[in-house]
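Removed: one protein chain of the complex. Kept in place: all other protein chains.
Labels run A and B following the written order; every chain starts at residue 1.
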Amino acid sequence: MYNQTEIIKDTSELGADGELVINMGPQHPATHGVLHLVVTLNGETIKKIEPHLGFIHRSIEKMCESLTYRQFIYVTSRMDYLSSHINNLGCALLVEKGMQIEVPDRAKYIRVILSELTRIASHELWLGAMAMDLGAFTPFFYAFREREMITDIMEDTCGARLTMNYIVPGGLMYDLHPDFQKKVKAFITQFKSKVTEYEDLVTNNIIFQSRTKGVGILSAEDAISYGCTGPVARASGVSCDIRKIYPYEVYDKVEFEEVIETAGDSFARYIVRVKEMNQSIRIIEQLIDNIPEGDFVAKTKNVLKLPKGEFYSRVETARGEFGVYVVSEGGTTPHRIKFRSPGFSNLSVLNHIAAGGMIGDLMASMGTLDLVIPDIDR
Amino acid sequence: MFLKEYISDVVNGVSSLLKGMRKTGYYFTHPKEIITEQYPDNRATLLLSERFKGEVVMPHDANNEHTCTGCTACELACPNGTIKVVTKFEVSPEGKKKKAIDTLVYRLELCTMCNLCIVACPSDAIKMVPNFEHSVFDRTKLTKVLNQPGSKIREGIE
Partner (left out) sequence: MFSLEGITTSVQDWLFMKFNPTMALAMECIIVILLSISLFALLGLVLVLMERKVAAHIQIRLGPNRVGPGGMFQTVADTLKLIMKEGLVPDMADKFLFNLAPFVVMMVGMLLLAPIAFAKNFQIWDINIGVLYISAVSSLSVIGILMAGWASNNKYSLLGAMRSGAQIVSYELSAGFAVLTIVVLTGSLQLSEIVKAQENGWWIFKGHIPALIAFVLYIIAVTAETNRAPFDLAEAESELTAGFHTEYSGMRFALFFLAEYINIFIVCAIGATLFFGGWMPLHIGHWEAFNHIMDYIPSSVWFMGKTFFLIFLIMWFRWTFPRLRVDQLLNLEWKYLLPISLFNLLLVAVIAILGWHF
């Protein structure tokens, strides 16, 4: 217990020259999780932002060291839970690469379709949550209505709505649900008819545009030097789509554009994600009718052992480049594992792009960085 | 020139706002677009995928027989110690010792529904069921024994 006079004396929290230090988070409506931002304000203007991490650190990397190569994949769903499927894919790719497992074509096609569905679901959630950060509550529900169709598809095929764990080294856990193609096509029709809604409600809205245009500008050089990937970097004009640069699975067989904007502001990041959803739909449309027949999983040994050495694989999640780095001593478990999560690098630019703006700009910048806190803390 | 820009600014701004209001107004006046599912009331009609991973069970047939051989493949496959297989040795009438399960302990509160045990099982003795209403007041109730009392292994399963 301390008495009141002691609190008055303790002015270390107060900044100099009328600065105001406020703690946003770990419990705050706009941080979407347990991110703690120490924001130094001068009136409404932000002088400095200091993110404090670690509130949801579960030491996933260390946990993975005690799990076999079949088991550690499910843990990665718990990192970036919005693109859990793509995280799983990245890990499976690493094991397949290390053990030179030839994955059947059918599995490859299905993996890509599900990855793109996951990307759309993630962007839909982001769109709703970001509009909510800017004070518009309604788009959240419209976005979730479409996302619900994807989670239903996931539930039908993978057996879970968020942490699917559908991908195993060598292919898939089980075959597609018979209704899969029908449901995906229904989703595409629904999505295309509802996309204009977001344009009316959010994109073309004058308030939304004035809140995001010219706010949180990130230059291409800064994006590269901070290690930004994904839509954040592409909105600054950096070409960094892993699906284009290092195509995995069947991304080299499908036609799609890497969406690049050059403005680098919050609005550009918004536009990149919305256009990316359309590109994902385009990829799914090309693949959905052409899934080849055949096995859905390759024959693998019962116990997977990676040869001695170092392995790295990367995939493009909804947030950027997700990398898995494994040092193997030849055993059944990784000797050391390191995840390169996109959210961590993207968060590091927050001080750079939001300092000098207002509190309202911080919400726009943070919203368009699309942070998933468990992905940052791991 | 400045005035013209100013007026077009105002007109564009207002029209963009009106467009948004038309959209929300449409939904306000069309109650059939409502997607709310009133969960406890619609239990009877609730559609749940048959693949939904809700809980691990061990199916038993009419003779109270299961197909679990007690090979502990599921226990080895489980990433977080959810399943514990306790084996015993049964002596057959011919005097041969045979490994069988005593209890298969399943701790639902630890389970992450990763499905690895089901995939690992060589004799399809366990499976996932789409049962999701798991809430209890006492967490010890979540530790379950999957094989029914008095059950034994079906003939011919090795």
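The rule is short, and it goes like this: contacts are C-beta pairs under 8 Å (C-beta built on N, C-alpha and C of every residue); 3 or more make two chains touch, one makes a residue touch a chain.
These numbers come from a predicted model, not from an experiment.
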Omitted chain's touching partners, listed by label: A, B
Options A:Gly54, A:Gly135 or A:Pro307, residue touching the unrepresented chain: A:Gly135
Among A:Ile120, A:Leu201 or A:Ile283, residue touching the chain not depicted: A:Leu201
Selected residue (touches chain absent from view) among A:His36, A:Arg106, A:Arg119 or A:Arg211: A:Arg211
Residue numbers in chain A that touch the chain omitted from display: 4, 7, 20, 22, 28-30, 41, 44, 131-138, 140-142, 145, 201-202, 205, 207-208, 210-211, 358-363
Chain B, residues in touch with the chain not shown (by the definition above): 10, 17, 20-21, 23-25, 27-28, 31, 33-36, 38
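In this text, only the chains that are shown with their structure count from here on.
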Chain A-facing residues of chain B, complex: 12-13, 16-17, 19-20, 22-24, 35, 48-49, 51-53, 77, 79, 112-116, 119, 128
Residues of chain A touching chain B in the complex: 67, 70-72, 74-75, 138, 145, 148, 152, 155-160, 163, 165, 168, 173-174, 177, 197, 200-201, 204-207
